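Only one protein chain is missing; all other protein chains are in place.
What follows is chain A.
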Amino acid sequence: MVGNDIIDLNEASRASNWQRPRFLDKLFSEQEQAYINSAENAFKMVWRLWSMKEASYKLYTQIAPIRFYNPKAFQCTINKDLGTVKYKNFYCFVQSKITSNYIISEARLKKQKLNSEIIEFVSLGYSRQSDELKAKLIDSLGSKFRLEKNVFDVPILSNGKELFHVSLSHHGRYGSYVRA
């Protein structure tokens, strides 16, 4: 099982304003806000923590069939590139990579190095980019694979015999996929 999340930093600064009133309080614990306040680059810390929460939520929903929106309850701690996220009794490891263009986070139940493929989209528009991402994933696996989504919006790969967990993420001009 795996959950990943990519943040296009350009898109994040265009489409979100982390400095708007109450934004941080809605999403981040006191501990996480302390990370943000003491970070060299607060903007990147906000989005790193956000991507950790998202990646962990995607992993969690592969275990627990449920949909909800409570990012604040996914509590992050970080130590260099590795982070951990806790939600109720659920606990996972999140590896993040931060470049000048994007942040990618990948959540696993066991410590593992980052495995997500990153795609810079050629096509324009959300729906075409989404198709491009799925096509790249299928290309990497072979045409007998099909990508499906369950009612909880959790993606699953099928080759006709077996099912495999997979995680896809799309933000701005970047996409990413990873197989469990």
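Here, contacts are C-beta pairs under 8 Å (C-beta built on N, C-alpha and C of every residue); 3 or more make two chains touch, one makes a residue touch a chain; residues count from 1.
The rule is short, and it goes like this: contacts and distances are computed from a predicted model.
Peer 1: The chain dropped from view, which UniProt name applies: "Transport permease protein", "Phosphopantetheine-binding protein", "Acetyl-CoA decarbonylase/synthase complex subunit delta" or "Sulfite reductase"?
Peer 2: Answer from the record: the omitted chain is "Phosphopantetheine-binding protein".
Peer 1: Just to verify: which one of A:Ser38, A:Asn79 or A:Ser127 makes contact with the chain not shown?
Peer 2: Reading the full complex, the residue touching the unseen chain is A:Ser127.
Peer 1: Looking at A:Ala15, A:Leu82, A:Ala135 or A:Leu163, which residue reaches the missing chain?
Peer 2: That would be A:Ala15, which touches the missing chain.
Peer 1: In the complete complex, which positions of chain A touch the hidden chain?
Peer 2: Interface with the chain not displayed, on the chain A side: 7, 12, 15-17, 20-23, 26-27, 50, 54, 67-73, 126-127, 130, 153, 171.
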